[in-house]
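Note that one protein chain is taken out, while the other chains of the complex remain in position.
This part shows chain A:
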Amino acid sequence: MVVTILVVSAVKPQDFRTCAQTSFCRRNRAYADKATSGSFISPYNVIKDTINIEDGIISGELINTENRVLFIFEIHILINNSVRIRINEKNPLKPRYDRVKYWSLIQEPSNTLEYTENSINGKDMFTSLSFGIDRNHKVIIYHTPFHIELLINDVPIITFNNRGFFNFEHLRKKDDPVNKPELVIQPDINAEEAEIQTEEEKEEKQEEGLWEETFNGKIDSKPNGPESIGLDISFPGFGHVYGIPEHTTTLSLKETRGGDGGYNDPYRLYNLDVFEYDLDSPTALYGSIPFMLAHRKGASAAILWLNAAETWIDIVKSKDDKSFLGFGKATPSTHTHWFSESGIIDVFAFLGPTTSDIFEQYGSLTGFTALPQSFAIGYHQCRWNYLNQRDVAEVDAGFDENDIPYDVIWLDIEHTDGKKYFTWDKTKFSDPEKMQKDIGRKGRKMVTIVDPHVKRDDNYYIYKEAKDLDILIKDKDGKAFDGWCWPGSSVYPDWTNPKAQDWFVKKFAFDQYEGSTEYLFIWNDMNEPAVFSGPEITAPKDLIHYEGWEHRNLHNLFGMAFHAATSQGLINRTNPNHRPFVLSRSFFVGSQRFGPIWTGDNFAKWDHLAASSPMLLTIGISGIPFSGADVGGFFGNPEPELLVRWYQTGAFQPFFRGHAHIDTKRREPWLFGEPYTSYIRDAIRQRYILLPFWYTLFQEASTNGMPIIRPMFVVFPDNEETFAMEDQYFVGNSLLVKPITSQGQTSTEVYFAGKDIYYDYYTFKKVQGSGKVRVDVLMNKIPVFLRGGSIIPRRQRFRRSSLAMYSDPFTLIVALNKKGEATGTLYLDDGKSYEYQKGHYIYRKFNFTSGKFTSTSLNNDQVQNDENNYIRSNKFIKIERIIILGIDKLPKKIIGYYNDLIDDKKELEFKISKDIVIIRNPKLLISNDWTIEFVN
């Protein structure tokens, strides 16, 4: 008998359920324990003669030999080197939830016909199929017991049910005695002291939570009884797995069944409004993406567990796994166990083989990040709350007086009349349109908050309309669900109802949202949803949604459905459409299509600053590249040094917003005096100087899914030293950033991977040495390095907003590698409309090789240059400066010419200081192809 002793570490463990307090988690973990013990054999077998292979789909039936329940499985061989596995009951008592795909996938994925059925040896025992153009990928379905292996060149990459954890709780009637779930007992880990359980107690434990569960006095009525699904998925030969945000854990995920440094609870995915969250924890936060990436030298693979119910993931690693060919030695393997409370099994496997392939494969399925308006990647100034119109004007003026650029000022919940979103507290904001126009006149924007709860107030038009349309979420008794949030008693429109979506989208029209202008954008908070009076501060699971589905089935996608409607509302309000900007706190698979997300209510503490990097890196590789953490920390008052360090880090994270709780001291960038104001000004200006570089990365992310900030292992996939690195990262492939996350630091260790040359980003000096190098740290900046081989476009004129830089000239930084080469890209468009989709943009490729520097077009052929509206109205944007680093032979002469005017060569002015060449004002137009030659 195994007896575990409970260890509790969380600050407020009582508010949120642990695995032991969650009956389906207990059952599936117990099932896994039974499966790992000795003689267990998985009871699920393929019924041989049901197997059918057609149009890239292998389908068939499974039987649970213990209770004779039948299941249908389908294995889809998809284009893009991906495989989909679906399993559902053959004859469920009633349909199981299978609507997640409509929210998360951009379309039903296509099957490939590039496959060959493998004959024939042992056809009774397994079914095998080769796929891919070279047919070097293989799927093998073993029949008895049922398990699946995915192989590349006959090396297993991902396996399913090899450990026999597959557990599909079929729907049943409560009083049907034969239909008790097959359960094993997990020792009561709640027991403070070791105690031996009797058989009766075990029996009782087994029954507990099947048809009703209680937590903190709140009852989940569970009318459908147990309906969980579970499956083990292993990555043989892979020592590291990443992803499954949102948690405050390490980039390379930890083990979850105890052991050295491991957690005791599984990683939990269940969108929650967690107050003052803990660091280094597997507990759930605001968003959920059941996507996991495995990586080793030479291969990457990933899976998407497409399920929006509460989900837990156990991870264990083995050092010596003999069950897989070719990895008999000390190669580590990672074994995961996924289980969700309801729904069906719908899993995607992405076979890479590189990480960038996987990002593309995942993005092709769930959508790439939406290209934001260009202001969205500037600096955002937020606070709960700017008090009134005058306060807004004063903060806005403060930026100008202190010469600090910014793009957006935000209004939190206090701007509303009694927390009724879409209204204004007119005593504080008497003329919101004028306020927005005053801000907008300077090229800036505003954001107001719109939350998903609706105040129960018959005089509130939003409430009345939602009630009249009958689109409110119902409680289990069929009444409109009443929950408590900011306005007090509130209702929650059902964002999964198409009628609610259609209605809400219209609410953002300028004539509907009183006091809104084209300068106004939106922020969705509390969309997990937060329900102060609910279990775990969220919605009860037995609430009823559209088409009668229980909330438990779709909890994790609910926030995204709200985000989607808001985003569409902003698109539709103008004609022609403009790109939306909507920040969301809750997120799910596909949220990247609707806008950025942030990491919620963090703390003004050094360790929270440090935690922001692994959190954002993880979210980025899980399909949402546009994310940020509140600069300065939401709760508490940062000391000036921490605030400065946070700005310096935030300037190199995708979404860059200062935000603070209502109880904190004011902390606008200039309030701490010198030298801090200058430090913060410098940090924000660095962001603005690099906006062309960031914008180009956003454009590329929107077409190929590459994260904008990238973990070291993504940039150096064959360097094992980088695989768990999370305290330094890359912006694109060019800038290496090392945030400073502790007080009084005067030096830090930076890891310079590979044989590349690195240059200090600020001084352009070459870094001496490679591998781990100790570098000095000053208070006015964090270490940032240019990787040799890259070309970075910058705009160096100090302006007050991104829009004010619209036609500024460019400076190109050319950082040569050892071979004296470098490349880079630059993407430009109007930063606002969808014209770019019709070809109205500039996309340049810069290339430096053999003393020749060229700019050539990457535009596709949608429109000719003279019909390209963006080029036509921005013809005169020029290059004002080119800085070349690391040049071997200093030039005697530099000649430039347009490629279509090859006879009109001009000598360019330049200056040399040490090994840096600065070309002065070449005046070359950004939109044209040109060449610069270096003559020795």
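We take it that a residue touches a chain if its C-beta (ideal position, glycine included) is under 8 Å from a C-beta of that chain, and two chains touch if they have at least 3 such contacts; residues count from 1.
Here is the rule we go by: contacts and distances are computed from a predicted model.
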Listed names "Ribosomal RNA-processing protein 41", "U3 small nucleolar RNA-associated protein 22", "Glucosidase 2 subunit beta" or "NADH-ubiquinone oxidoreductase", with the criterion being the UniProt name of the chain not displayed: "Glucosidase 2 subunit beta"
Touch criterion as defined above, residue of A:Gly352, A:Pro614 or A:Pro809 at the omitted chain: A:Pro809
Residue, one of A:Lys174, A:Lys464, A:Arg797 or A:Lys852, that touches the chain absent here: A:Arg797
Touching residue (missing chain; options A:Ile662, A:Leu901 or A:Val935): A:Ile662
Residue in contact with the excluded chain [from A:Leu171, A:Ile358, A:Ile537 or A:Ile842]: A:Ile537
Residue among A:Thr65, A:Asn111, A:Thr331 or A:Asn388 touching the omitted chain: A:Asn388
Residue ranges of chain A at the interface with the undisplayed chain: 12, 14-15, 275, 387-388, 390-391, 403, 427, 441-443, 484, 486, 532, 537, 662-666, 797-800, 803-809, 876, 880-881, 920-921
